[in-house]
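Missing here is one protein chain; the remaining ones are kept as they sit in the complex.
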Amino acid sequence: MKTQFDNNQPIYRQLVEWLKGCIASGEMALGQKVPTVRELAAACKVNPNTMQRALAKMEDMGYMYNERTGGRFVTTDENIVAQLRNALPASLTAQYVRAMEEAGIPAASIPSYVEKFLQEAQTKNEGSE
Amino acid sequence: MLKKQLKYDFLFGARIFLGMGGVLMGIGVIGWLLTIILSTPNQPAGNDAASLAFGLAQFYSLGITAAVVVSVVQLFHMYNRQCFGDYGHLMLTLPVGRGTLLVSKYIVAFFWVVFMFATMVLSMYIMTNNLPHSEFNFMTLPDGTQPVGLGLIGPIALLTSTLFAGITITFLLSTLMNSTIGGWRIHKSIALVIWAAVVSGFIIMAVQFNGRYRVWATREVTHEFTIDGSTRIGFHNFLDYIVGWDVGRIPLGNAFIDIFYVGAMLAFSLIIAGITYWLLRSKVSV
Partner (left out) sequence: MHNVLEITNLHKKYGRSPAVNGVTFSVKAGSIVGLLGPNGSGKTTLIKTIMGLLPSYTGDISITGENGAKHKPGPGANASISYLPDVSHIPTWFTPLQAMQFFADFYADFDRTRAEEMLTAMHIPLRKRLSALSRGMQEKVQLALVMARRAGLYVLDEPIGAVDPASREYILNTIITHHAPESAILLSSHIISDIEPVLDVAIFLQNGKIHLMEEADALRESRGMSLDQLFREEFRHA
């Protein structure tokens, strides 16, 4: 679970992205019951109303639905989740690039950083085998 | 809510006063034991015991004065600490009216003050218990006369009304010191000046009834014992040794003076209490 959100951006939007990420990665499985607003808010250390707003948005967008008997569930529609999964790399990249730009790192040099990181990770993996 | 406030005020007071009462009783018991230890088999108490009692009485007079002073200070401290300062953030934000708060504090303070006083008298009585005495007669003065007036109720009423007035004055000082008038905090020195004026008024009023005011110290018993083998003195004279009052002959008044004094004390207390309530309700800041 994410432990720190960026206070410089509206938190509600970050929560929506995070929730989408949870579904795309399978952390919140298809049809799974979503934890209560309070539990999620406490886990993310954010305002419960903000979390509620994000969850409502997730319902609006069709990623979650509300049972009349109480309880919120992740959609059972595989297509929607597949769509999310496909869109995940793009949105994660967008987040990363934005963060790098904000740190003042020129966009042109970003690919080299990514390559370097991947190479080092590879070396570490090979070394530990 | 009054009951709950009373419960906790009583417990807070117990923390302070039970210990002190215990100490006083302890002193009395130790004194009594000493008089037993030092008595020879043939006489109930020899001159050694008597002179020891005499010596004890000297020290005890200091002890009683100290006990009175400490009680007053503790009373002030108890009220001051609970209603104002850090704990005031809790005590003054309870769903309890300021009037209820004050009434509870008065009742509990009165209880513990009477407790201290009773403990003092009891411990004195225990201390002198082993010394020779004539038959116990509560209501006869040394010249053999019976006092008129309200009898036993008289001195009790005088005493309790005076104690209560003293309590209200103590709380007034503390409340004054935590009040703001017109946005300005009452400075400690100003509070003390106002309070000193009130206390002076109180003392003048008490002194006006001097004759009756001291009757409680003299009315009580003809509980005599021997100091140096020759002079037989009454318990009231023992009290003289204790508190250093020169009793002499007290003119006996009638019930009217008792009632007037008690009435004056109560009226005085009510006025002070009223002022204290007004301050507590609308002028006190934490």
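Which chain is which? They are A and B, in the order written, and residues in each are numbered from 1.
Simple rule for what comes next: a contact is a pair of C-beta atoms (placed from the backbone, for glycine too) under 8 Å apart; a residue touches a chain by one contact, two chains touch by 3 or more.
Everything numeric in this text was worked out from a predicted model, so none of it was measured.
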Checked against the full complex, the residue among A:25, A:49 or A:66 that touches the missing chain is A:49
Looking at B:24, B:127, B:158 or B:284, which residue reaches the missing chain?
-> B:284
Absent-chain interface as seen on chain A, which is shown = 5-13, 38, 41-42, 44-50
Where the unshown chain meets chain B, residue by residue = 1, 4, 7-8, 12, 15, 82, 86-90, 92-98, 180, 182-185, 282-286
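Note that only the chains that are shown with their structure count from here on.
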Just how far, in Å, is the C-alpha centre of chain B from the one of chain A?
-> 74
